[in-house]
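This is the structure I want to talk about, given as structure tokens.
Only a single protein chain was left out; the remaining protein chains are all shown in position.
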Amino acid sequence: MTSAVDKAALAKRPVMPRTARILGFAALALALGVAMPWLVSSKLTLSLTTQAIVDALLATSVGFLVLQNGRVSFGQAAFFGLGGYAFGVLVARQLVAPEVAFLLALALPTLVAFLLGLVFARIAGVAHAMLTLAVGQAFYEIAFRWRELAKGDDGMSFELPQRIFGFASSSLQDPAVMVVVAWSALVLALAGLALFVNSRIGQIAAAVRDNEERARFIGHDTAIPPAIVYAIAAFLAALAGLLQATYNGYIAPQMFHWSLSGTALIMAVVGGAQFIVGPAIGAVCFFFLKDFAGRFAEFWPAIVGTVLVAVTLLMPQGMVGLAFRLWAARRSKP
Amino acid sequence: MAIQLLNGVVYGGLLYLLAVGLVLIFGLREVVNFAHGALFMLGSYVGYTLAASGQWWLGLLVSVVFMAAVGCVLDALVFRSLRKHDHIVTVLITFGLLLILETVVTVTWGKAYLSYPVPKLLAGTVEIAGSPFPIYRLFIIAVSLLVAAGLAAWLRFTRMGLYVRAASTNAHVTSIQGIDVDRLSLVVVGLGTALAGLSGVVAGPLLTLSPTMGNYILIDSFIVVVIGGLGSFGGAFIAALLIGQIHNLGAIYLPWAATMLPFLLMIGILIWRPTGFAGSRT
Partner (left out) sequence: MSANLAIQGLGVERRYGGFRALKGVDIAVKRGEIRGLIGPNGAGKSTLIDVLSGRVRGQPGKVLLDGKDISALKPQERRRLGLARSFQRTNIFPALSVEQQLRIASWAVTDAGIEEVMAELNLTALARTPAAEISYGDQRRLDLALALVGRPSVLLLDEPAAGLTVEESHGLATILRDLANRWNVTVLLVEHDMQVVFSICDGITVLHLGQTLAEGGVAEIRADKRVVTAYLGTEA
């Protein structure tokens, strides 16, 4: 298995939070989110935060595949792009009601990922990385070449309909509103993942990740649970893509590109893919570090690369893993 | 038609030069080198500096030598210490290297697209089947054929080549026989990287130079390596020619499907025989 999934570390995590605790944290975080526009007045900061949250959702998606299936994907942006494109194209052409487009943009990538997951789950390691890379790029090529779909290479701007789900949709392009929507989506996503990990299917998926053969020999079907994990991960990526497309009113093939998948993977690994919240924390840190690095922007990829190499070699459990270790060390001192 | 076939061979030849480097490095170090495209790009830029001032051939030589040295350093400092790590870790590390190399090039040469001169000796065209064909493209075909022949001879007739073949088939063979794997792989990784430099310079006049020029061709050479059967030198040669043809003929006759076809081939092969790739054995 991957050492990105350090086995001992996985089991050594503090006792899994129970449902009540998870929901309590989630409620608290949601309240904080709703208060955000009142606490922060700068539109720019709110807008940046929205972007950071979208990144966090995508990173969470990639990290969850590592956590629960032990699979490293270089093509998760495919579902990000699919979510954005499904919404953008359907809305721009007014093929269906905007609410239906919204739901299809989430359902379609989820279904595709479930079906792909039935096959992909059986393929491990570098082969899986290559496979997802190829699938992601295949989607990219379609978006890039198919000009009639959404103007190919140029990308496509689209107008949101007046109202969606009864709300004025222009508010979805207001950072003060979108930041709350995106934050709530992220919080609910993380809480949902925590509940899933504790569920039966989640635990069977973990058993399959650990030892697929033995999972069969203790009596479990091993195709469906990992495929469900693929579907959930794709749902989160699609949600991120949908939010971004809605917020910007713009879709472009870059949403599918493997460099986006790779970036999300880096954020997940640096944050700590063995933890549900690790990738999101990694993404947010990266986002604000990048903003902060401003005048060194030229060197940014090298900074990311160096951080990735250092983290992979020196702290394979990422930032969250390091934080846990430091906390445990402090606690064990008198 | 003949011209189009030849163009396919040109691109196939370039892919071969890159893919065979990947195969060499993978065979010895079991590293799937995501930085290979960036090395190709770096080699291209190194050669460019001299080529732009009229010293094309010197640029080629310097780039090959410089990249060989880079390869040796990479092997000694990075790949050697990654031996005990999981394959996925090495993928992440080489991905990090890719980003670092891109930045180095961006900072040194800038982001702007640069165009590469064709050496004077190889300028002009010849007539093939009634159409003009650039001499330079014939040169690319010649270079890749020469490398393929030289490599085949080296693998077949030399002691070192024998070891490399043994190591590519089974990583444990060489360690059992008490061969100095570190020394061997210094040479092999150096060679693979030098080939990336060679193809970078040779490809230069065909492509436009940019810090991300390696990404596209990297994925194509991954496809070649996978289709050729990982670790197979002959397979890489045939697959490179195949992808070259698909790339070129497809772009003319089936522009929509052409870019998809290599991916679909790769996906099919990975699903059909995933164990070809190390790292699948967990």
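Per-chain numbering from 1; labels A and B assigned in written order.
In this text, contacts are C-beta pairs under 8 Å (C-beta built on N, C-alpha and C of every residue); 3 or more make two chains touch, one makes a residue touch a chain.
Just so you know, these numbers come straight off a predicted model, no measurement behind them.
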| item | value |
| --- | --- |
| Among shown chains, those touching the left-out chain | A |
| Listed residues A:S47, A:S184 or A:N211, member touching the removed chain | A:N211 |
| Contact residue for the chain not shown (choose from A:R122, A:R145, A:H220 or A:K290) | A:H220 |
| Full-complex contact with the absent chain, from A:R147, A:R163 or A:R200 | A:R200 |
| Residue numbers in subunit A that touch the chain omitted from display | 5, 7-8, 10-12, 200, 203-204, 206-207, 209-211, 213-222 |
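Just so we're on the same page, only the chains that are shown with their structure count from here on.
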| item | value |
| --- | --- |
| Separation of mean Cα positions, subunit B and subunit A [Å, integer] | 33 |
| Subunit B partner contacts - residues on subunit A that touch it in the complex | 1-4, 72, 119, 122-131, 133-135, 137-138, 141-142, 144-146, 258-259, 262, 265-266, 269, 298-302, 304-309, 312-313, 316 |
| Sites on subunit B touched by subunit A in the complex | 32, 85-89, 91-93, 95-100, 102-104, 106-107, 215, 219, 222-223, 226, 255-256, 259-260, 263-264, 266-267, 270-271, 274-282 |
